[in-house]
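Removed from the display is one protein chain of the complex; every other protein chain stays in position.
For reference, chains read A and B in written order, and residue numbers begin at 1 within each chain.
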Amino acid sequence: MISNTELKEILIQYLNLEDIEANEIDDNDPLFGDEGLGLDSVDSIELVLAIEKEYGVKITDSTQYDTIFATVSSLLNYINDNKK
Amino acid sequence: MKINLEILNTACIYDKNEIKELEMKQLVPKMVTRRRLTRASKIAIYLAHKVDFKIGRIMYGSSFSEMPATANILKRIKDKEAISPTDFQNSVYNTAASYLSMLYENKNEIMTISSGDQTSKQLLKLGAIKALDGDEILLIATETLNIPNIEEVNHCIDYLECGIALKVKVTHSSANLDFIKTHNSLKIPNSLNELFIIANQFDENRKNIIEIVI
Partner (left out) sequence: MTIKNKAYITSTALICCSGTNEADLFHNICTKNSFIKTDANYFNNTPAALGKIDSENNFFDDLILKCEELLLKSNLTNFKETLLIVGSSVGGIAITEDIYFTNGDYKKINPNYHNINTIQTLLEKKFTFLDGLSFSTACTSSANALGYAHEVISKGIYKNVLVLGIDQLSQTTVGGFLSLGVLSSKPCKPFDINREGMNVSEAIAAILIQSEPTKNSVELCGVGYSSDAYHMTHPHPDGLGAKSAMEKALQQANITSDDIDYINAHGTGTQANDSAEANAIESLFGNKPFVSSTKSITGHTLGAAGAVEAIICKLIINNQTIPTNTNLAMQENVNINLTMENIKQKIDYTISNSFAFGGNNCSLIFGKVK
């Protein structure tokens, strides 16, 4: 099981987020769109690559991105459910 | 054909490895935008701010443009790893000009040229011909060559990060600057030569006018 802090560190690293600590990213804030962290579609591809590299979890269906990447919690749950 | 350009403002910045203070937090407050900017984009934004240019036509030039992004892509291909889409979108030669356009919602004509060592010379000719239309135009050139192992192929450039901007307008007044004065012995990329020569002669206490021979 990976922790939410660990996942947030991965987000910061792979998405080159600046001036932000893991503890400043809320588990339930939206990751995408201007209301949340402000990530975009290129970030979703980078995340797919990061998650495969770090956790061996593949996300092959791009129509699922919206659900899986909605918040840190939803992403965490997906990874923990699918990690071998 | 000869066209005289009045240099309204200039800005110049360079470092042997990495330019330190580009004021990015003030110039690009939105973090998710700022974190994606390439070195060349940051330099271009800094220079445009220094010459006080936000909206208008921009002519950008670079001989090697986004070397860091290109180097990352090539390395990943060689190592059989997935290419980063961020690197790919940031590897096009017009990357810096595009981020500058997006930052200020500048929807004008924005061109990028890349003519090797002649880049500055061609940029000045391009700018002069465009300036005949009467507007103030931003000319910017950058080189960002600070990639790992660049020394394998670089044997003559000391200043790996370099950028120059000129804000220009066409004029009928006589020239008082020229290209004869060579710049000092700083080994900046050749592609920035002519812009550097002009920037070094700029004096804010008078009009600065150069003749461009097309």
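Everything below uses one rule, namely that a contact is a pair of C-beta atoms (placed from the backbone, for glycine too) under 8 Å apart; a residue touches a chain by one contact, two chains touch by 3 or more.
Keep in mind it's a predicted model, so treat the numbers as computed, not measured.
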For the chain not depicted, the shown chains it touches: A, B
Per the touch definition above, residue among B:10, B:65, B:193 or B:208 touching the missing chain: B:65
On subunit A, residues whose C-beta touches the chain left out of the figure: 40-42, 45, 62
Contact footprint on subunit B, counting only the chain that is left out: 1, 36, 63-65, 70, 73-74, 77-78, 80, 82-85, 88-95, 97-99, 101-102, 104-116, 118, 122, 125-126, 129-130, 132-133, 149-150, 152-153, 214
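We adopt the following convention: only the chains that are shown with their structure count from here on.
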Computed distance of Cα centres, subunit B from subunit A, in Å: 35
Interface residues, subunit B side, partner subunit A - complex: 25, 30-32, 34-36, 82, 84-86, 89
Complex contacts: residues of subunit A adjacent to subunit B: 15-20, 37-40, 42, 45-46, 49
